[in-house]
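Excluded from the complex is one protein chain; the other protein chains are retained at their positions.
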Amino acid sequence: MKTKTEPPARPEAVPTVRKAPARGGRRPAAVASGVFSGLSHAALAVWALLVIVPLVWTFVAAFKTNAEIFGDAWTLPETWHFDAWGRAWRDTNIGRYLLNSVFVVSLSTFFTMLFGAMAAYVIARYEFRGNRVVYFMFVSGMMFPVFLALVPLFKVVQNLGVHNTYLGLILVYVAYSLPFTVFFLTAFFRTLPTSVAEAAFIDGAGHVRTFFQIMMPMARPGLVSITIFNVIGQWNQYLLPIIIVPADQDKWVLPQAIATISTTAGYRQDWPALMAALSMAIIPVLIIYVIFQRQIQSGLTAGAVK
Amino acid sequence: MRQGRYPFIIGFLAIPVVLYAVFVIGPYLQAFQIALTEWNGYKAPEYVGLENFRELFQDEAFTAALRHHLWILITLPLATLVIALFFSFLLNVGGGAGKSGTMRGVKFSGFYKVVFFLPQVLAVAILGVLFQSVYRPTESGMINGLLAKVGIAPVQFLNDPKIALWSIIGVVVWQSVGFYVVLFSAGMSAIPKDVFEAAAIDGAGRFTLFFRVTLPLLWDTLQVGWIYLGIAAFDMFAIVQILSVDQGGPDNSTTVVALEIYRRVFRYSDLGYASAMGVVLFFMTLTFAVLTLRVTRRERIEF
Partner (left out) sequence: MTEITTGLHRRDMLKRLGLVAVAAPGLSLLSACATGGSDESGKDIAADGDAKNPFKVDATIPLNVVIFKGGLGDDYATQVHEPMYVKAFPGVKIEHEGIVDIGKALQPRFSSGTDIPDVVANSGTDLMDTGALAEAGHLQDLTSLWDAPSVDDAGKKVRETVMPGAVEAGLVAGKPYLLPYVSTTYGLWYDAELFKSKGWTPPKTFEEFKTLAETIKAAGLTPFAYAGKNASYYAYWMILISAAKIGGNQVLIDIDNLKDGAWTNPAVEQAAAAWAEINTKYSDKSFEGLMHTEVQTQQNQGKIAFYPSGSWLENEQKDSTPAGFKYGLAPTPSVSASDQMPYEAVRVAAGEYYFVSAKGENPQGGMEYFRQMLSKEGAKGFTERSGSLTIVNGAAEGLTLSPGLSSVFAAQQAAGQNVVTTSLFENWYKELETELRRQTNNLMYGRSDAKAFCAAMQKAADKAKKDAGDDLQTRAS
């Protein structure tokens, strides 16, 4: 799946949560060092502002009036109007799109992980004829631009009768997430010690049981990492949904809804409501990010360094 | 190993392989076939050989798109990686030598990392809408609102064909920097402390530290970053479609191959031609990845 979110780099390493660099402790700073440190802070602070300000601006704009949004960008609303939030919630259906996204992404990530782990495990741990073929088939998928497949994909989805359905969207999300998931997890399963699985076999556990009860828990760090990657990638997916569920507005997911709401914000000329809708799309993601930021950062950069 | 090995293998592989073959491999293979036809989606496709490819290179919009990819391919990774390296160096080593001689980051580096990484979790579609407000060409735009305060005439970020593409690349840089800051920070903190200590004892300043120690040790990570950003440079669909004037304009100045494919499919119903563009895009991505791996391959520094 081509997404904006960059995947973890080298899969062979086990992701670990890295501690933030050591902090604290007074330091006998030379003057030059102080200047450098000051400049460092200035540079860092400027970039931090560049990130934060547009988000805060959007949030504040949701309390403005139309006229204020089209006036000077840098004034606060004269009175804080909360009603745009109500209108955005009611009129743009943003709540519904949020739920759609949650629904689709939870299912598709779950099945991506399940099927991806199953395939990766078999490829990594079992010798069989065609093993390499299957592996390279999956891995080659990482190189293809999704756009190449667009036209036939549309036809396939149509012929299977899953066009404009959640099922179609979920199946396609899973299929397009498999290359990376299989690639990463295959490498991961190879790094796990074989002794535990062998012990399980001796105890009489079957292949399936060994996989679910022994190997899956052992692979937890890798699974978590790729789950985060898939959640972010699928949550932000824009192209696939506009191909697969274009017509049925009730089934739209958040990114396509936001894009449409912005082009049509318009029909009611309700800019504050657009800003409120945008904020409503951003805020839940922000909250989840802040709560899990450590896991997300380490998960996404896992394995990039040995 | 055990009895029931093959049923197990087949059982585990069946669903993922079928899903993947139907939705990914099948369409990709068909795309190569369709690229050789003229097809509007409902009449029978008509075989035209390489005609589509011949036409492609006379297609003004398509060649403009190719040119843009070239620019993006150079500037996006360069800008992103340089900025990210700079910040991650400040965050991790910028604090200078601590009392025990170990290198430390500046204060609040954890906070900065959280903030910098944040745009990464926002959907590109959302960024597109967000930056409409940032770049709005009147005083109600965030940037032009500030410029107006100091008496500078509004900059036509997305309207001026000379700067529109750069404005759009800027959004992607804005989004991507955080990821690489975190990536490089992880890389830097993995560099053994004694390497820095030894260098510091030898009297190396911050800049020497950066260019002689940090950079070479991060080479692999940088290479990975370059490939990711390069692949992103061949996409750019969502941001261009949402943000640019007239979808890819003004005057085709921001169009990308993906957008041209989209237009061919959904506006012109010209599916054969669109697939031919997809095939070209595929070979470009492939060439880029292979080239990058070749050119940047060098001795790994082991420690």
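The chains carry the letters A and B, assigned in the order they are written, with residues numbered from 1 in each.
Definition applied: contacts are C-beta pairs under 8 Å (C-beta built on N, C-alpha and C of every residue); 3 or more make two chains touch, one makes a residue touch a chain.
As the structure is a computational prediction, the values presented were derived from the model and not from experiment.
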Absent-chain contact - pick from B:11, B:26, B:110 or B:161: B:161
Selected residue (touches chain absent from view) among A:182, A:261 or A:278: A:261
Touching the absent chain when the full complex is considered, from B:75, B:208, B:223 or B:247: B:247
Candidate in contact with the missing chain, chosen from A:140, A:164 or A:227: A:164
Residues in chain B touching the chain absent from view: 40-42, 135-138, 154, 156-159, 161, 241, 245-247, 249-252, 263, 265-270
Interface with the unshown chain - residue positions in chain A: 66-67, 70, 91-93, 154-155, 158, 163-164, 242, 246-249, 256, 259-261, 263-271, 273
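The rule is simple: only the chains that are shown with their structure count from here on.
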Whole-Å separation of chain centres (CA-atom averages), chain A against chain B: 15
Residue numbers on chain B that touch chain A, as the complex places them: 1-2, 4-6, 8-9, 11-13, 15-17, 19-28, 30-31, 34, 83, 86-87, 90-92, 94-99, 102, 104-126, 128-134, 136, 138-142, 144-146, 148-149, 174-179, 182-183, 185-187, 189-190, 206, 220-221, 224-225, 228-229, 231-232, 234-235, 237-238, 241-242, 257-258, 261-262, 265, 271, 274-275, 277-279, 281-282, 285-286, 289
Contacting residues of chain A [partner chain B, same complex]: 2, 4-7, 9-10, 18-23, 25-29, 33, 36-37, 40-41, 43-44, 47-48, 50-55, 57-58, 61, 69-74, 115-116, 118-119, 121-122, 126, 128, 134, 137-138, 141, 143-145, 147-157, 160, 171-172, 174-176, 178-179, 182, 201, 206-208, 211, 232, 235-236, 238-239, 254-256, 258-259, 262, 274-275, 278, 281-282, 285-286, 289-290, 293, 296-298, 300-301, 304-306
